[in-house]
Structures are given as C-alpha cells and as structure tokens.
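Let me give you the structure first, and then I'll get to my questions.
A single protein chain has been removed from this complex, and every other one stays in its place.
After this line comes subunit A, so read on.
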C-alpha cells in the first residue's frame, strides 16, 4: 500500500477521462467467460429443474414419462410424510448448528482477539478444522464414534457409559453426535469472520468507556456488539444457507439414517434422484428447496444493501 501511494504521487495525473480510450466492448468481453459458464452450468440447470418439476420423469420407468402438471408438488405436500419430516429436520439442523456456531465462534473470536503468549499458534490451532472437508470430518468422527475402538470404549474404561455404544446408530444420540461433528468444523468459520471484524473496532471507544467507568461486559454490550452487528447478520444468513445445503457431511457420516432420522431436504433430494431415479419428483422437491433459498437470498440482498452499496 505504501509503495502504491508513493508511485501515485510521482507523475502528474493525466487529464484523461476514465476508460475513455477503451473500446465499449471490453467490459463485455471480460465478463463473457464467467457469464457463459454461469449461464450454461447454473442458469440452464435451474430452469431445467423447473421444467422437470412439472413432468413425470424416471429413466427406469420411461413408459410413465410425460407432463404431470402440479402432481409432483401435490404428492409432496399431501402424500409424502417423509418430505415433511425432512423439512422439519432441515429447520432443526440449521437453527441448532448456526445458533451454536455463532455463540461459540463469537466467544472464541473474543478470546483469541486478546493479547496473550502464544496467540498466533493458538489461533492457527483453533481455526484449523475450518479447512477440513465434509468427508474428512466424517472420517474423523466415524473413528471417534465407532463402537469398538472409539471414544466410548475409553470412556467405558473410565466407568462412563457402556462398552459397545455407537452414538451414530442410535436414534436418541445420533442428532447430538452429528451436531458436534459439524460444530467442530463450523465454529472456526464464524470465529474467523468475527475476528476480522473485531480488528476494526476503534481502541479509542474502549478507552473512553473505561474513563466513564463502564465494565468490560458493558463495553462488550455497547461497543463490540453493535460494531459486529452487520457482520454477524450477514455471516449468519450465509451460514444458514450453507448448512441447509450441506450434504457432504450428513451423506457420508450417517447417510441420513438411522431410519431417516438425519435426512435434510437436500439429502432427501439427492437420495430420490440418485437411488430412486425419480428425477421428476426430485425436481419438484428441488423447486421447493429453491423457494426456501430464494426467501433467504431476498433477505440477504436487502441486508447487504444491494443497489446502494455497489460502485
């Protein structure tokens, strides 16, 4: 930055209008590759999902293929209890995951924002699961939760719980077990974003509050939290969408089981299209998922002040 500023001062600024010497086509040429890729591999697939949602389409039962109107939607909302179950589980999953990730992430960010010995090492270790993939997270937690040599065995050695317990295959423990596994990877996301935002809080404000006799908790409530508000809202929203769409971890850790106990809507869609080849019905379910996502994206665009903010 300093180098940039130095160079900027040297020559007298040319009396040239911005972009005046540029062919009008240039910006279009520059966005063309990105635009075409996104049209072909995002926009077109989305439209084709809408199209297939109104069709009976199953490659393994070609004799039934054809226009179906809103039959797929009617079936989902009135005749498919599993659809409602997955919808309810999706909501539960998103609320619990995002809520806990936000709270723990905020606490963690506040801690590693202090100055202490070993801070950079501490930060690196605390943030490290962020980069671990969903599949690898599953692998790690399968090792931890396995009934023979997992953590329960060593807990049983210490007299806690019973030998041979498998948290992932018991319907009463599978939810907290998967939540913890995903928290392990998800908390650093919030911690990183919140820490970044914490660094731009003016120290003067704390000094002033200190002079006025505000306690540390009051300082947090009246200075830190208002400053973080925007970052928290936006990252919560993005994370909610991300957790809703998160298929990797659940697919590999539980496969949606036991007994459909951990099946989110996107996972149900993947199973319906991959295993059952019921593409028409899967497309209708996808359309429903899009409507939910659309709602979230409207809120996001509103809050990120699109329209005022872009220059």
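Definition applied: a residue touches a chain if its C-beta (ideal position, glycine included) is under 8 Å from a C-beta of that chain, and two chains touch if they have at least 3 such contacts; residues count from 1.
We adopt the following convention: contacts and distances are computed from a predicted model.
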Among "Acetolactate synthase", "Fe-S oxidoreductase", "Transporter" or "Putative tricarboxylic transport membrane protein", UniProt-listed name of the chain not shown: "Transporter"
Candidate in contact with the missing chain, chosen from A:60, A:172 or A:200: A:200
Touch with the omitted chain, as defined above, among A:68, A:98 or A:192: A:192
Touch list for subunit A against the chain that is not drawn: 1, 4, 7-8, 10-11, 13-14, 16, 18-19, 21-22, 24, 26-28, 30-31, 33-35, 37-38, 40-46, 48-49, 52, 104, 107-108, 111-116, 122, 124-136, 138-144, 146, 149, 151, 153-154, 184, 192-193, 195-197, 199-200, 202-204, 206-207, 210, 216, 219, 230-231, 234-235, 238, 241, 245, 247-248, 251-252, 255, 266, 269-270, 273-274, 279, 282-283, 286, 289-290, 293-294, 296-297, 300-301, 304-307, 309-310
